[in-house]
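With one protein chain removed, the remaining protein chains of the complex are shown where they sit.
The first chain written gets the first letter, and so on, giving A and B; residue counts start at 1 in each chain.
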Amino acid sequence: MTTAVEQAPAIPRASTGRPSWLAGLTLGRALTHLALLVLVLIWTLPTAGLLISSLRDKDQLAVSGWWTALTTSETQGVTRIGTAEAQVEEGGRYFIRGNVFGTDTNKTVTAFGLSNAAPGAEPAGGSVEMTDGGAITVQADGAFEWASDAPFAHTRGPRIFYVSAIAPRFTIDNYIEVLTASGVGRSFINSFTVTIPATIIPILIAAFAAYALAWMRFPFRGLIVALVVGLLVVPLQMSLIPLLSLYNDIAKLFGATDGKTYLGVWLAHTAFGLPLAIYLLRNYMAGLPREIMESARIDGASHFKIFTTMVLPLSFPALASFSIFQFLWVWNDLLVAMVFLGAQQDKLVLTGKLVSLLGSRGNNWEILTAGAFVTIVVPLIVFFALQRYFVRGLLAGSVK
Amino acid sequence: MDDVLQQLVGAILAIVIALAACVAYFWGTNWLLDRVLSSGSSSGDAMTKRDNLRSSIRPWLFLFPALLFLSVYLIYPVFETVRLSLFDGSGRTFVGFGNYAWALGDPNFQRSVLNNVLWLIIVPSMATGFGLVIAVLADRLWWGNIAKSLVFMPMAISFVGASVIWRFVYDYRGEGDLQIGLLNAIVTGLGFPPQAWITMPFWNSIFLMVILIWIQTGFAMVILSAALRGIPEETLEAARIDGANDFRIFFDIMIPQIWGTIVVVWTTITIVVLKVFDIIFAMTNGQWDTEVLANLMFKWMFVNFDYGRGSAIAVVIMLAVLPIMIWNIRRANAEQGTR
Partner (left out) sequence: MSHLKLTDVSKDYGHVQVLKHINLDIVSGEFMVFVGPSGSGKSTLLRTIAGLETITGGTLEIDGEVVNHRAPSKRGIAMVFQSYALYPHMNVFDNMAYALKIANESKDEIKRKVEAAAETLQLSKYLKRLPGQLSGGQRQRVAIGRAIVRDPKVFLFDEPLSNLDAALRVATRLQIAKLHQEMSKSTMIYVTHDQVEAMTLADRICVLRDGMLEQVGTPMELYENPQSLFVAGFIGSPKMNFFNGAIAGKYGAETLGVRPEHLEISDREGSWSGKVIHQENLGSDNFIYIDMGGEEPVVVRADGASHYTTGAPISIAPMANKTYRFDKAGKPIKG
């Protein structure tokens, strides 16, 4: 997990030999621990909160912070009792029965009352006189019983207010709902559909170009390298409008209504990933030992042969780095997918879906947290599994 | 379900076809080249000549697909966008610098530029600063690698995902209600009234910047940590023997040696900031004075369908990137010279 950041040769520390320094040093080290701990907490708590919340019961989630997830939370509730029609007669007495929670089971009533002002007037299990006659008893499990000697005649049920305790409960219900009912499941598949080809297609194209730029001699080579470096930072925004027009023109040519196809997105992502791919791979390939290439040349290998039998296998780490970059970038992309794939529900990728959920279900945190976690879980797995290559790629891409 | 299956099959088919096409192209053209200009039968000078001709054609066969993609998807659009920015919304009537003149007078554009400048000042400096601090601290502690891994993690999270994570942190409930957002819980816990962070002008931009800082710090940290480890230890030891304390060593010896890397990190984050779109789009969509250029451009392109004004805004972003681009190219050229 932590291979990223391989064992650092620790910064040399002052010798702890002298006693007069000792006090200051231990204090300094304690502060170092503390400072880093605080920073790490700031960086991890938001994500942790999201993950914990997504696994909480949705009623609890809405009323208490995720940091209270392990404690019992209290809420107030109100329910309206049935009208006279709901009464049953048993042995000359009349009853109206029910449960204040409906069917919910993980809550317990701690107290109840008849007015908003005093929802906890009577502890659970006690009974309260009703103005419409009779008395009502509410049990801890939420079951209530309103008993009266005379038949009920009211047409509007009175309200019971109660204080309930919600036991901590973790559930994957949110995920089930998000994946099925909210269409996130479909978007998950869409994201894979976009990402996998868009990650694989550029690799070979970039590798050949990178080899040519690293090891072959031809006119304008320096110019093309400079071009690639320049294109690394060209904002995507520069490409959107002309490409969209181009796609629509081509679509018209084929009689389609718009140019929003998976093929279009794959090609766009391929092209947008190429500058980085060529740059990374060229840097890596240029660092391969020259003598190996020369030896292969003397052995009679053509450039093509050298590329396929020497450079490609030896460049595996760089290819892996780029693949991870491209995968994360495409998976996490919102703009390209929105522009070239559109915002129709059945074509939304996960990022697009999440934005649309933010708009439509902005306060349903059980949906948002679970949806967000579904969105980030794949990159996180890729990241933690292949962190070493990811870091290597970052270093090759920027410190050179 | 059927169309899902169809879609997956389509994706797999696309991978297979694309790979096959690549392989066919590269193998095919090379085979053809060796075939057409074969050196088998001839000898001596003629053979040498053909060998040389082949080796002058081959690089272009290797480069062709990449150059084609780059031309169609990046180079041509740059010119086309510049051209479109000189036309009206429909792209038919030439308006000269009309779109730019409009932009200068447009309050939303002015607001966006102002916000972008704020983002440019705050995000790269904070991300680089935090990254450096964490790198230095983590290198001294036994659990530093775990710490680095955790700080680095947001790099893998999409801007949209990060936006949801932080929107949850910023969540606001009316006064008196129990706060479920971490920030308001802390604020109310300290006895202050809760705030609707996302709708407070000016400060809300800062809260959006926090999201990007949170993501980019890991990047800065990893790069700077590697640079710090690349400092020859002898120089630090020499400074210690010369009597410098930890702070002097840090500022006099370490910082100057990694200065180049700091600049690279800073500019890299600057580029990200200039293009930032997802966070604003997901969090506020430019409301409450949080508009930035990339989001404004998207609105003119996709909501108003005015390609002229959209292009003009894109060109403005491009112009902001241009100095860094030129600097990068110079640096790359200098390196090539030494190789």
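Throughout what follows, a contact is a pair of C-beta atoms (placed from the backbone, for glycine too) under 8 Å apart; a residue touches a chain by one contact, two chains touch by 3 or more.
Values in this document were obtained by computation on a predicted structure and should not be read as measured data.
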| query | Which shown chains does the chain we cannot see touch? | reply | A, B
| request: Quick one: say which of B:3, B:51 or B:175 touches the chain that got left out. | output: B:51
| field | Absent-chain contact - pick from A:51, A:81, A:114 or A:296 | value | A:296
| Candidate in contact with the missing chain, chosen from A:102, A:219, A:255 or A:313 | A:313
| query | On chain A, what residues meet the omitted chain? | reply | 289, 291-292, 294-301, 305, 309-310, 313-314
| request: Touching the hidden chain in the full complex, which residues of chain B are there? Just list them. | output: 44, 47-48, 51-52
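Going forward, only the chains that are shown with their structure count from here on.
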| field | In the complex, chain B residues that touch chain A | value | 3-4, 7-8, 10-11, 14-15, 18-19, 22-23, 26, 30, 34, 55-56, 58-60, 62-63, 65-67, 69-70, 72-78, 80-81, 84, 91, 130, 133-134, 136-141, 144-161, 163-169, 171, 178-182, 185, 214, 217-219, 222-223, 225-229, 233, 236-237, 240, 246, 261, 264-265, 268, 271, 274-275, 277-278, 281-282, 294, 297-298, 301-302, 307, 310-311, 313-315, 317-318, 321, 324-325, 328-329, 332-333, 335-336, 339
